[in-house]
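Okay, here's the structure, questions in a sec.
All protein chains but one are shown at their positions in the complex.
Per-chain residue numbering starts at 1, and chain names A and B are given in the order in which the chains are listed.
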Amino acid sequence: MLRLPTFGYHRPQSVDEALRVAKDHGPEASFVAGGTDLYPNMKRRHQRPKQVISLGALGELHHSSGDPGAGMTLGAMMRLSEIEHSPLLREHYPAVAEAASLVSTPLLRNMGTLGGNLLLDTRCNYYDQTHEWRESVNFCMKCDGDTCWVAPSSPRCWAVQSSDSAPLLCAMGAEVTLRSADGGERRLPLGDLYRDDGIAYVAKDPSELMTSVHLPALNGWRASYRKLRRRGTFDFPVLGVGACVWTEGGVITDVKIRIGGAGSWPIAATAAEEMLRGQTANEELVREAAASAYKPARAMDNTDHEARWRKRMAPVFVTRALFDCLGWTAD
Amino acid sequence: MSQPSKLLAEFAVNGEATQVAFDGYKTLLELLREDLGLTGTKHGCELGECGACAVLVDGTPVLSCLVLAQEVIGRAIRTVEGMAEGPTLHPLQDAFADLGAAQCGYCTPGILLTAEALLRDDPAPSREKIRDALAGNLCRCTGYLKIFEAVELAAARQRGETAAPRPETIYGH
Partner (left out) sequence: MGTDRKDTPVGRWRHDVPTESLRVVRQPLRKVDARSKVTGITRFADDLTLPRMLHMKLLRSTVAHARIVSIDTAAAEAMPGVHGVLLGNVMPNPFGILPVSQDEHALCIEKVRMIGDPVAAVAAVDEQTAWEACRKIAVEYEELTPIHTIHDAAAQPEPRIHDYGVGGNVHRAENLEFGDLAQGFAEADHVREDLFFFEGNTHLPMEQHATLALFDADERLTVWSSTQTPHYLHRALAKVLAPLPACRIRVIACPNGGGFGGKSDPFNHEICAAKMAMITGRPIKICLTREEVFYCHRGRHPVLMKSRIGVDKSGAITALDFESYLDGGSYGSYGVASTFYTGALQTVTYTVQNYHFRGARFFTNKAPCGPKRGHGTPQPRFALEVQLDKIAVDLGLDPADMRMANLAPAESLTANFLRIGSMGLGACIDKVVAGSGWRERRGKLPHGRGLGIACASYLSGAGLPIYWNSMPHSGVQLQLDRSGLVTVFCGSTDIGQGSDSILAYIVAEVLGLDPFDLRIVTSDTDLTPVDLGSYSSRVTVMSGNAAMQAAERAREVLAKAVAEQLEVPVGRLVFAEGRVFDTEDPDRGVSFVEAVVAAESRWGTVGTTGSYRPPKSAARFKGGGVGPSPSYSYTAAVVEVDVDPETGIYTVPKIWVAHDLGRAINAALAVGQVEGSVYMGLGEAMMEEMAYRPSRFGVHKIPSMLEYKSPTTMEMPDVVTYLVEDPDPNGPYGAKEVGQGPLLPIMPAVANAVFDAVGVRVDEVPVTPEKVFAALQAAQSGKSGRFGPTKTPDVEWPAPRRVRTPWQGGTGVEVERESQNEAAGVAGKKGA
């Protein structure tokens, strides 16, 4: 049986206490929310915090507030299944509920949290392996080794952004609040949190705690998330397109498209966005714009499915997501 | 190596409070199987990728291989051992036995508990709903069909209907 290594365990009763413990232990500590990302990684020994700080007792991170008219704030510790089944979210933010429902399995969604999903470690099938397996390739750049086996001549790590909620929430312009032990708190667009690096994939200090996620007010936009994976459950996205379209009288006033599962961060399909912005939506234009998503999608051979095909699928999935946003019928 | 000293805590498993000394690194799965002798809970990957270890914590089906035992001290834990009342099988257990929905029986405990939570929330789930609810439980023997039918049969019986297996289920078409 794969087992956890030994570690110090903390179960703080308040956010302040959690931050204090995190500060005390510095980089040796890791927060754990649902445990569905950290514990498998610890069992495979590619994450090895000496101290684990459970957020399980922090009821304050669990609540949602606000209303769709003014924007909503979701506690980072909301379970994915709570988001998936929330009547309010299903009615007003259906794409958010949908994206949450597409994460892994019902069992896992009963444990995994929104914050955990947004901060999901980047994935790679040279990295998400046991210690023994990784020893066979002399380890990799992301953990214990020097080489990125996806692209051995590359100076960087190509582990893949694999969160289902991140591309969508980035496209929607959602924001997050982070708190740190020195009492500081910052709120930033979620999109600014991510970095195009398989190792340092978030611009966040390890002792900073994501406390909440802010959904924008409903004001004429519509969002969609389209996920490519082998099976209808369990699997991480090997391509996940989040799109959000703002329209006014048939004109696309703004559009954001983020491609997940095909690079180390949610990739902005900027060329497509530019082609659509300010235009009257029509099918041909949408397809043409979506075709430009082929280039930025950097599918590589470190997930399920063939990389070239995944890249070829990016325009298809962008088209379908945009169709959803425009209320058109796709496939 | 295991920690030098064990933790001592009380767990509420199947309605029984049990005090147990255990290693702090252990997951609920290990606690149940190794420290409480409840081997009905199975494991197939220990990484949350198969569902064989599913148990209920406060009524919610979770992956016991990814729940730290320390995290659920005092919470209501339900395992397959708690489903039958004395010699009387739970309606789901009866239906699984009737239809041969347990072939090797290894994924069965996790599926039974997941299904139990489903039927508590929805006494008359559609086939689609059952399919969705069990989407985190792999089975390699049955092809799931007998499992779906057993959940439907148990649901009907739990609703007080006199339900029998469909002839094509047990005789073929």
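Keep in mind that, in the parts below, contacts are C-beta pairs under 8 Å (C-beta built on N, C-alpha and C of every residue); 3 or more make two chains touch, one makes a residue touch a chain.
This one's a predicted model, so the numbers in the text were calculated from it and none came from an experiment.
Looking at A:W149, A:W265 or A:F323, the residue that reaches the missing chain in the full complex is A:W149. In the complete complex, the hidden chain is touched by one of A:G59, A:G232 or A:G250, namely A:G232.
Among the residues B:Q70, B:T108 or B:Q158, only B:T108 touches the chain that is left out of the figure. Remark: the omitted chain is touched by one listed residue; of B:C45, B:A76 or B:A163 this is B:C45. In the complete complex, the hidden chain is touched by one of A:E60, A:E135, A:D192 or A:E283, namely A:E135.
Mapped onto chain B, the interface with the missing chain covers residues 1-2, 25, 33, 38-47, 49-50, 52, 79-81, 83-84, 89, 92-94, 96-100, 102-109, 112, 130-132, 134-135, 137-146, 148, 165, 168-173. Contacts to the hidden chain, counted on chain A, fall at residues 1-3, 5, 125-126, 128-133, 135-137, 149, 230-235, 304-306, 309, 312-313, 316, 331.
Here, only the chains that are shown with their structure count from here on.
Rounded to a whole number, the gap between the C-alpha centres of chain A and chain B is 30 angstrom. On the chain A side of its complex with chain B, the touching residues are 1-7, 9, 11, 34-36, 39-40, 43-44, 54, 56, 104-108, 110-111, 232-234. For chain B in complex with chain A, the touching residues are 1-3, 23-27, 30, 43, 45-49, 51, 54, 60-63, 66-68, 70-71, 114, 132-137.
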